[in-house]
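All remarks here apply to the structure that follows.
Every protein chain except one is present and positioned as in the full complex.
Per-chain residue numbering starts at 1, and chain names A and B are given in the order in which the chains are listed.
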Amino acid sequence: MPTFHSLSLIVEIVATLAFAASGLLAAARKRLDAFGVCMVSGVAAFGGGTLRDVLLDRRPFFWVQHPGWVWALLGLCLFALVGLRGRHLAFTERAILVPDALGLGLFSVLGTMGAWSAGMPAIVAVLMGILTAVFGGVLRDLLCNELPKAFSDHQPYAVLAFAGGWLAIGLDRLGLPESATLGLAALVTSALRLCALQWHWRLPAWRALEPESRQD
Amino acid sequence: MPTFHSLSLIVEIVATLAFAASGLLAAARKRLDAFGVCMVSGVAAFGGGTLRDVLLDRRPFFWVQHPGWVWALLGLCLFALVGLRGRHLAFTERAILVPDALGLGLFSVLGTMGAWSAGMPAIVAVLMGILTAVFGGVLRDLLCNELPKAFSDHQPYAVLAFAGGWLAIGLDRLGLPESATLGLAALVTSALRLCALQWHWRLPAWRALEPESRQD
Partner (left out) sequence: MPTFHSLSLIVEIVATLAFAASGLLAAARKRLDAFGVCMVSGVAAFGGGTLRDVLLDRRPFFWVQHPGWVWALLGLCLFALVGLRGRHLAFTERAILVPDALGLGLFSVLGTMGAWSAGMPAIVAVLMGILTAVFGGVLRDLLCNELPKAFSDHQPYAVLAFAGGWLAIGLDRLGLPESATLGLAALVTSALRLCALQWHWRLPAWRALEPESRQD
C-alpha cells in the first residue's frame, strides 16, 4: 500500500506542474518572451511557498534546497516554447483543473500545519496555508499586470484553503496522527474544489455593489 | 490625564481601521470577491509595517504577535460585505480622512523612531517611517492593478511622512523625552495633512512635463 508520504510527493509534483502551466498560459495570453514565460511560470509554481517562507523567515527555500525543481521548470518552459501550439492552450487550461485542485488541498494544508507546528497562532497558520496555495497565482497575475483572478472571480478557491486549514488544525487538536490529519484535510479541500468546479459554485456577491431595492 | 501610551493606542486602532476601510473601498471599486476584499483590506492595514519588518528582518510581525488584529480585520470585512450598501461608500470615503491623517502621523513617526533607535542611518530610518505609513496603500493599489495613488495624486502625503520623520529625529537629538518626541512629531505631521486636505495643497508639477514656454 502506498504510504501517505509517497502519495503526497506525487500530488506535489503533479500540482506544481499544474501551477507552472497556469503561469505558461498567463504568459501566453500576454505574449511574453522567453524570459517572461520562465519567470511567470516559476513564480506561479514556487511564489506562494517562497512568500510564506519570507514572511516566516525560513531558509533555505524549497527550490534552493532542491534545485532540480528549477531545472525541471526551465525544461518545461523550453518544451512549451518550442513544442506548444496555439490549439494546445485551451486543452492545457482544462487539463490542469484537477491537479490544480489537488494542489490547492495539499499546499494549503501543508502550509497551515507547517506554521501551526512552528507555534504560530491558528489564524496566522491558516493564512500561511492560503498564501502557500493561492499566492503563486496572485503573484503570477501581478507580474502579468492583471487583477488577481483569486481576488475577483467569485469562485470558492482561497475560501476552501481557509476551510481546509481550519479542518487540519481541528483534526490535529482531536489527536489524529499527522498523516491522517494532512491526508483527510487535503482530500476534503480538493474534493470541495472539484465540486465547486463541477456545479459552478459562486461566492455571494457583495451587497454594497448590488443595485439597491426601492424599499431599502 | 491620559498617558501618551494610551492615546497612541487609541490612534493606532482608529487609524488601522481607517487604513483597512481604504482597502475595502478600493476592493469595492474593483468589484472584488470576499477573498479579494479581505486580502486588500488586510494589506492596506498591515502591509506597510510588514514590508518594513521584512526589510529590517524583524519577527514576529505585529499581527502574528497580536492575532486578535487579524480576527478584527476579518470581522470588519464580513460586516462590510453583509452590512454595507452602495450609498455608504462615499460617506466612508470622507469619514476616514481624519483617522487616516492621524495614522500618517503616528505610523511614520513610530516607524522612523523604531529604525532610528535600532541604529539605522537617519535617512534610512525616515524611509522606514514612510514605508510604514504609506506602503500599505501602495501595496493595496498594486493588488488592485492600479497606479499607486500615493505616487500620482500630487497631494502632500508621503512628503509629510518624510518631514515628520526628520522632525522626530531632530527632537530626539535635542534630548526631548521619547513620548514628547513621538507625540509632537506625530501631531505636527497629522496637522499638516489636515491642512493639506482643508486647503487643497498640491505638490508642484514636474517641470519636464509642463508645456515648454517659447523663450525657454
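General observations
The rule is short, and it goes like this: contacts are C-beta pairs under 8 Å (C-beta built on N, C-alpha and C of every residue); 3 or more make two chains touch, one makes a residue touch a chain.
What you see is a predicted model, and the numbers here were worked out from it, not measured in a lab.
Within the full complex, the residue among B:A90, B:I123 or B:A180 touching the omitted chain is B:I123.
Screening B:E93, B:D153 or B:E178 against the full complex identifies B:D153 as the residue touching the chain left out.
Checked against the full complex, the candidates B:I10, B:L55, B:A95 or B:C195 give a single residue touching the omitted chain, namely B:L55. Listed for subunit A, the residues touching the missing chain in the whole complex are 27-28, 30-37, 39-40, 50, 54, 57, 59, 61, 63-64, 67, 70-71, 74, 80-89, 142-145. Mapped onto subunit B, the footprint of the missing chain covers residues 54-57, 120-124, 127, 134, 138, 142, 145-148, 150-155, 157-159, 203-210, 212, 216.
The working rule: only the chains that are shown with their structure count from here on.
Overlaying the C-alpha trace of subunit A on that of subunit B calls for a turn of 120°, given as a multiple of 5.
If you average the CA atoms of subunit A and of subunit B, the two centres end up 31 Å from each other.
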